[in-house]
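The complex appears here without one of its protein chains, the remainder shown in place.
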Amino acid sequence: MGEKIGIIGYAQSHHQYEVQKTREDLVFDVVKEALAKAGILREELGTVVTSSTDFLDGRTISNVFLSMAVGAFLKDESKVEEDGTSSLMYAVMKLITGAYDVALVEAHTIGWGFNPHQVSFYTVDPLVDRQFGVLNDVSAGALQAKMYMDKYGVSEGDLAAVAVKNLGNGAVNPYASRRMADVSATEVLKSKMFFSPITELMMSPITDGCAVVILASEKKARSVCKNPVWIEGMGNCQDPYLRDRNLLSLTALKKAGQAAYQMAGISDPVNDLDLLEVSERYAHEELMICEALGLAREGKGKFLVENGVTTKCGELPVNPSGGALCADPICATGLVRVVECCKQINGEAEDHQVSGVKKALAHGQFGICSQKNTVIILGGE
Amino acid sequence: MGYVKDERPETMMVEGDWQVGAYRYKAPRLLEEYAQNLKNKKIVGSLCMGCGKVIVQPRNICGRCHRRMEERKIVSEWGSLTCFVVSPPVVKGKYKLFGLDPVDTGALKEGEVMIPVFVRFDGSDSNIACLLFNAKPEEVFIGMRVKAVWAKELKGAMSDLDGVEPIR
Amino acid sequence: MMEKKFDVLTVNGLPIVQAQFNWSVGVLMQKFLKSLANKKFLAAKCPECGYIYAPPRNTCAKCWKKIEEKDLIEISGGGTLVSYTVGYVELDGKANWVDLKKPKVIGAIKLEGANSLFFAPIEADPKDVKIGMKIGLEWNSELKGGWKDIKHFKPVS
Partner (left out) sequence: MFRNCAIIGCGQTKHTSKRRDVSAAELAAEAVNAALVDAGITMKDVDCVVSGNMQGFGGIAQPEQWLGDWIGCAGKPAIRIATGGTTGGSVGQGACYTVASGMYNVSLAVAWEKHSDSKEAGATTGLAHVGMGNLFHALAYGLSLKNLIATTAVGAAAGVAVYQARYYMQRSGCRQEHLDMVAAKNRRCAAKNPYAHLQWPNCQPEDIAKTDLIAYPFRYGHVCPASDGASAIVVAEEKFARKHCKQPAWFKGLASYSDEENQLQSENYGGVGVIDPSEQMGARVSAMKAYKMAGITDPQKEVDLAEIYQPFPSQELIFSERLGLFDEGTAWKHMEKGETDINGRLPISVSGGVNATNAIGSSALQRILEAALQIMGKAGEHQVPKKVKTAVAHGWGGVTNYITFTVLGDTPRG
């Protein structure tokens, strides 16, 4: 990357199933908080990139009435209709060109307004799968989980272990919506079955939520911020549609990860990274994500959890904030991961702080079975 | 000579729907406040303490100053036209809203000529769209002074402000 | 239409409002749907890389070669079950989860003679379903040329 881009401000909302705020207020409050954190005024913004989708928000051109709330009045504005990490990537690219100094990235989803799983049904092939009416993100996720478990000998208990780990982590995260301390594997397995093997506690909860990150060019970042978090690498990739894709591994994430590692000069992710925050919509996805990011060989992801490598006090903590299993505001989930990484690097994560985090990886995904993936590598000074 | 026609074969179609009506939204109580004030023949707007703009109907956030508009201001029921359009006579079946014909529902009468206008009520910095009554289309001009026409029965609803009419 | 709660209001939509669509399918897909009436299940073989798409499509995603009508081949419609899930709920189309009285099996079928997976409900008792099973296609008695011609997918012994 030619120029260095730093994160100077970030904020997230308290994610809940039904936030008692209008969409406009929800976004406005978080944007205000992030601007205050960065110590800059709205007038100093150069460009604004938002992230939300029309079907999830229930408005065609979902960003159109939010321009004022995100502070984009007479500012360069665009909307990436994907996960927040993709809009972060786009904003970084805009900053690298030098066209603007400061960028605000905003992502939100109102999950309460309309069941996002119904929306996922609207994303499948309208000529084939939508006609059969059985495919949605949960059933497809279950198919993937079953295939993965069958191939690599992973049991339901292994998936439950992931959920137990993340739910336990999320219990001390004040922003998480699903906070269940001391949940046991049996409880996870006994919770309401949706599509076997996926139970309610193995899938991410629907929440409303919003996250904001403010980026700045190196010069600007150093002038306004004591401890900017630098974007060291980023990568993005999309998999083919479900029908023609290898469901057993997340090929797109592998490519995205490699691109990001190369950019950040990381050859051995296990040693070079201090922490990962990944968006796992289902328990099995965390295992597959860890494998695709090179933390374990294919099919061996379960040993990371079993041996405690990825716990909060393990060698390489994954999702100390609880991850998407504790709060999943669809479009914002990836950006929340970035915010969590920044907090960890700056030592602001309070109860779920991991000590000595210098380099962290944030992952965002979008689409059925993690079809689109973005990887961002962040580093402190 | 007219438009060039483009003929091409058609393939079969498969169907699907999108339940737009099943969405839910959260809204602030501003419109409630506005409607309740209409019952007392008052038009309320929100005032931004940053730029001093008064917006009717009240809105929550001033994007110019990026701050909440917490103050309220009652604006005059007198105002001036900033824009007007004369519609052609209403014809049954020509235009439908959500599958309903305005003439069938009794909202409009066949052959009626409407004059939708934008009005800026004195003391406000925004337009309101409504209908102009008691005026002939050829008399209307931009900048015309108008005043609010209130519904016969005030219910505390948006329909209390029926429209505007010229001040004579 | 509205309920009072906290400082914000909940605005519900009008259930009568819905958007309806009819997606045109294109030439190859039309051929596929029409030939279902003759109990034929078509697939498209990429003339360049040989990858077989079922149902057919006109552009190869792997090598970006145009696929034409001459590249259509017939396959059985049956295949091997590579994964399945038992659904205890389903979406009602209006964004609600509805509990199913009778759980439903959804399968990912690797179609015989094709490279694509096919996702479909499978008519079977959840207890009897196993990965690696052979799945066959059963036709409806009335054939009109469309998806409704397929009665269901079912394990074959």
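So that you can tell them apart, the chains are marked A, B and C in the order they are listed, and the count of residues begins at 1 in each.
The rule is simple: contacts are C-beta pairs under 8 Å (C-beta built on N, C-alpha and C of every residue); 3 or more make two chains touch, one makes a residue touch a chain.
A quick note: this is a predicted structure, and the numbers were derived from the prediction, not measured.
*Asks:* May I ask you to name the displayed chains that the omitted chain touches in the full complex?
*Replies:* In the entire complex, chains touched by the missing one are A, B, C.
*Asks:* For a quick check of understanding: of A:His15, A:Lys94, A:Lys165 or A:His284, which residue touches the chain that isn't displayed?
*Replies:* The missing chain is touched by A:Lys94.
*Asks:* So which of C:Leu14, C:Ile73, C:Leu100 or C:Val156 would be touching the chain we can't see?
*Replies:* Of these options, the touching residue for the absent chain is C:Leu14.
*Asks:* Considering the whole complex rather than only what is displayed, give the residues of chain A touching the chain that is not shown.
*Replies:* On the side of chain A, residues 1-3, 22-24, 53-55, 58-61, 63-69, 72-82, 86, 89-90, 92-94, 96-99, 119-120, 122-127, 235-241, 244, 251-252, 255-256, 259, 366-368, 371-372 touch the unshown chain.
*Asks:* With the missing chain put back, which residues of chain B would touch it? List them for me.
*Replies:* 1-4, 6, 8-11, 13, 16-18, 20, 23, 25, 27-28, 30-32, 34-35, 45-46, 53, 55-60, 62-64, 82-88, 94-95, 97-98, 102, 105, 107-108, 114, 116, 118, 120, 124-131, 142, 155, 157-160, 162-163
*Asks:* Mind listing the chain C residues that contact the chain we can't see here?
*Replies:* 1-2, 9, 11-14, 17-27, 29, 57-59, 61-62, 64, 66
Keep this in mind: only the chains that are shown with their structure count from here on.
*Asks:* What topology does the chain touch graph have (line, ring, star, complete, other)?
*Replies:* complete
*Asks:* Sort out for me whether A-B or B-C is joined by the greater number of C-beta contact pairs.
*Replies:* B-C
*Asks:* How many Å are there between the centre of chain A and the centre of chain B, using C-alpha atoms for each centre?
*Replies:* Those two chain centres are 41 Å apart.
*Asks:* Which residues belonging to chain C are in contact with no fewer than two other chains?
*Replies:* In chain C, the residues touching two or more other chains are 7-8, 21, 23, 25, 29, 93-95, 147.
*Asks:* For chain B, which residues are shared contacts with two or more other chains?
*Replies:* 14, 16, 18-20, 22-28
*Asks:* For the complex, give me every residue of chain C touching chain A.
*Replies:* For chain C paired with chain A, touching residues are 5-8, 21, 23, 25, 29, 51, 53, 55, 61, 82-91, 93-97, 104, 106-108, 115-121, 126, 131, 147.
*Asks:* Considering only the defined contacts, which chain B positions touch chain C in the complex?
*Replies:* 10-29, 32, 98
*Asks:* Tell me, which parts of chain A touch chain B in their complex?
*Replies:* Spelled out, the residues of chain A in touch with chain B are 19-25, 28, 32, 42, 55, 58, 67-69, 71-73, 110, 112-114, 118, 122, 126-127, 130-131.
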